[in-house]
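Got a structure for you, written out below as structure tokens; questions coming shortly.
Here the complex is missing one protein chain, while the rest keep their positions.
Chain nomenclature is as follows: A, B and C, assigned in order of appearance, with residue numbering initiated at 1 for each chain independently.
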Amino acid sequence: MARIPRMSETFSEPAAPQMQDVQSGPSAVALAIDRVGVKGLKLPLAVRDRAGGRQHTVAAVDLTVDLPAEFKGTHMSRFVEALGHWQGDLDYATCKNLLADLCERLQATSAHARFAFPYFVTRAAPVSGIEGPMHFDCTLDGELAGDRLIFTLRVEVPVMTVCPCSKAISDEGAHSQRAVVRIACRARGFVWIEELVEVAEQAASSRVYSLLKREDEKFVTETSFANPCFVEDVVRAAAKKLLSDPRITWFRVEVESQESIHNHAASASIELPRRP
Amino acid sequence: MARIPRMSETFSEPAAPQMQDVQSGPSAVALAIDRVGVKGLKLPLAVRDRAGGRQHTVAAVDLTVDLPAEFKGTHMSRFVEALGHWQGDLDYATCKNLLADLCERLQATSAHARFAFPYFVTRAAPVSGIEGPMHFDCTLDGELAGDRLIFTLRVEVPVMTVCPCSKAISDEGAHSQRAVVRIACRARGFVWIEELVEVAEQAASSRVYSLLKREDEKFVTETSFANPCFVEDVVRAAAKKLLSDPRITWFRVEVESQESIHNHAASASIELPRRP
Amino acid sequence: MARIPRMSETFSEPAAPQMQDVQSGPSAVALAIDRVGVKGLKLPLAVRDRAGGRQHTVAAVDLTVDLPAEFKGTHMSRFVEALGHWQGDLDYATCKNLLADLCERLQATSAHARFAFPYFVTRAAPVSGIEGPMHFDCTLDGELAGDRLIFTLRVEVPVMTVCPCSKAISDEGAHSQRAVVRIACRARGFVWIEELVEVAEQAASSRVYSLLKREDEKFVTETSFANPCFVEDVVRAAAKKLLSDPRITWFRVEVESQESIHNHAASASIELPRRP
Partner (left out) sequence: MARIPRMSETFSEPAAPQMQDVQSGPSAVALAIDRVGVKGLKLPLAVRDRAGGRQHTVAAVDLTVDLPAEFKGTHMSRFVEALGHWQGDLDYATCKNLLADLCERLQATSAHARFAFPYFVTRAAPVSGIEGPMHFDCTLDGELAGDRLIFTLRVEVPVMTVCPCSKAISDEGAHSQRAVVRIACRARGFVWIEELVEVAEQAASSRVYSLLKREDEKFVTETSFANPCFVEDVVRAAAKKLLSDPRITWFRVEVESQESIHNHAASASIELPRRP
């Protein structure tokens, strides 16, 4: 099968010129592919951290590019090579560098990178002040298409909700439960993961902690019972806060509450501006 | 707190009129909620089946409606009641009935229902003809917004891929692996799950089976090696077939191959028409 | 359907006598294999049901046998054939039939079958009496080794726990959450899944429901707050009940509570008699 010349010969596979380059052959079906690449690579890396400057974590990484209709296949090994050559901590700037490198190595017009990682914050208990680690599952999506660069940051924030209906109608108590607030957003300028965590936590009955002494547990219980909220209240309060932030250009908030009186979840979501 | 009258008094909660109806109070934040409801209900049901008329399976169900800016909360129990009153096997028509009932019970203008279930097909081995059960994970999404009714059917189809590059450059053999083809589509008119399964399987090196005798294994091995394909080939072949079907108005195909020489997956996707 | 040839017929596959039977060759390493077989088969089936006689569900099935040191391989297709020939609803008796058939088809001295399936119970709300479906994830493990037949039944039961410490020290309220009680047991004689569900639910602050009206929610909240319990209390109460049942010969109870004030779980387990 004849070899199809590339935009730049520097991207040909130098090490084994005698071997057939099947991927570079013509495609049997002339359809462009939106995204092609590798999924589920894992690697240790460091991310920017508001409190400490940087922190070590571990990320699952997906990397894709577009493929024009005329090429049979992409070169999967180049994604891993790009990741290997990638320098520095994970950040908007370094993610952009990786996307640009992917476009160049793969002769693509668009590239997408997703990093999913736990992010750690040291949290002090509300009364005793004792500190413990909290983690938040985060995802950073970067997309480069020509000159258009879009980052989407996602954070999952566990919170506590106390049911207002249960509290209003019961002689004693009210059911509470752990809920998760998932915020995805796009922004002009830098947004800290910690800022989205705060938006989510302030919208709920209480934040959650890894370490609470008895006096802290009393505080959390009483505070949460003073702030009962439905998933509807949480999603609206978070959305209102995100709407008021001039940096945020798009967001989606989802709240999923593991109702302690049911074996299913209650859920609510708002996306603004809503995509069709 | 004063009770807010509804569109129809028949939907008021009759059994406990003296209790406070917190959900019906005014909302503190005047933002409409896109989707609010219940997630993760499980129930046994029957679905239409091309071969046998109907089959029993088990579904995980999510049900949501929209909530206007002025209402504090939805009534979560009514979702489960609607499901309890719902009659018949799962089908486009019965799903529409459920959506209309949700809109009415919840005084909503839009409703969404998702049913995720395994679907079973009896498959004959290619040479011996011995039959065994195959399952395909499916999702039916129904959305009703005013008069607009949209169904999205998703099917996950496990297939086999043999690597064309590995075959071309190696003196013997070629690596093969299990891949999964995920097709989501919207259509005018009825589409069988079996039709999407066929689209996915015909695009790959071979279909997979639950029961193969030795003569079948020989057939599958030789057939698949005669049809090597990259994830790019599979996604394009499936997309081409879906494009040529006049019933299909939108689709997305993703192929994810658990590369047997790597510890990560290769992936490719096409969506047409592409949503922004 | 004709009988499959057995050991006396020297392991050959009758349908393709000219093909090499690699599996029946000698093993390079003379070590017996404890369990070899297939995992992750899915099939629809029916199970016995205390309320309704039988119910349809879907099971994930693992089937294995032992393999003596001298044989290179088992015959994987025979597991699926055994499942295909298996008759009737899932029950201790039919599971035993399957195990005996596996031993015979595979010329094995021991066989193991695992069926994992959701089991559905219709549950009435405590005050309104309105009914809704509840599901419990169950596993039935059957092992046949010579004349020794052991069944292990596992049930996962979601429950509600109200924290006694939080209640005692707070001016108002107490944190509650969903917890899961996992009971595994071996018994002389028949044990209904419903019986294990009751053991788990009676040990907790409250059972959970799929459908609750406001008067029911009031009842569940007040009942649960009148019965606060730690995971330690739940595991002990369930263990005590299982100990007092003359049919139960071994059990393990685990309680895992998704603490609503933390982002981790609290857990407790008791196994009796304890295995080393």
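Criterion: contacts are C-beta pairs under 8 Å (C-beta built on N, C-alpha and C of every residue); 3 or more make two chains touch, one makes a residue touch a chain.
Everything numeric in this text was worked out from a predicted model, so none of it was measured.
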Absent-chain contact - pick from B:59, B:99, B:212 or B:238: B:212
Option from C:155, C:211 or C:239 whose C-beta touches the chain left out: C:239
Touching the absent chain when the full complex is considered, from C:35, C:48, C:96 or C:186: C:35
Residues of chain C (touch criterion as defined above) contacting the omitted chain: 19-20, 22-23, 27-29, 31-41, 62, 64, 67, 72-74, 76, 164-165, 168-169, 230-233, 235-237, 239-240, 243, 256, 263-271, 274-276
Residues in chain B touching the chain absent from view: 134-135, 158, 160-163, 165-167, 169-178, 206, 208-210, 212, 214, 217-218, 220-222, 224-226, 258-264
Hidden partner chain, residues of chain A it touches: 13, 15-16, 19, 21, 41-44, 55-58, 77, 80-81, 84, 118, 120, 128, 130-133, 135, 210-215, 218
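We take it that only the chains that are shown with their structure count from here on.
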Distance between chain centroids, defined by C-alpha means - chain A, chain C (Å): 35
Chain A and chain B: spacing of chain centres that average the CA atoms, whole Å: 24
Centre distance in Å when chain B and chain C are each reduced to the mean of their C-alpha atoms: 27
In chain B, residues with contacts to at least two other chains: 19, 41
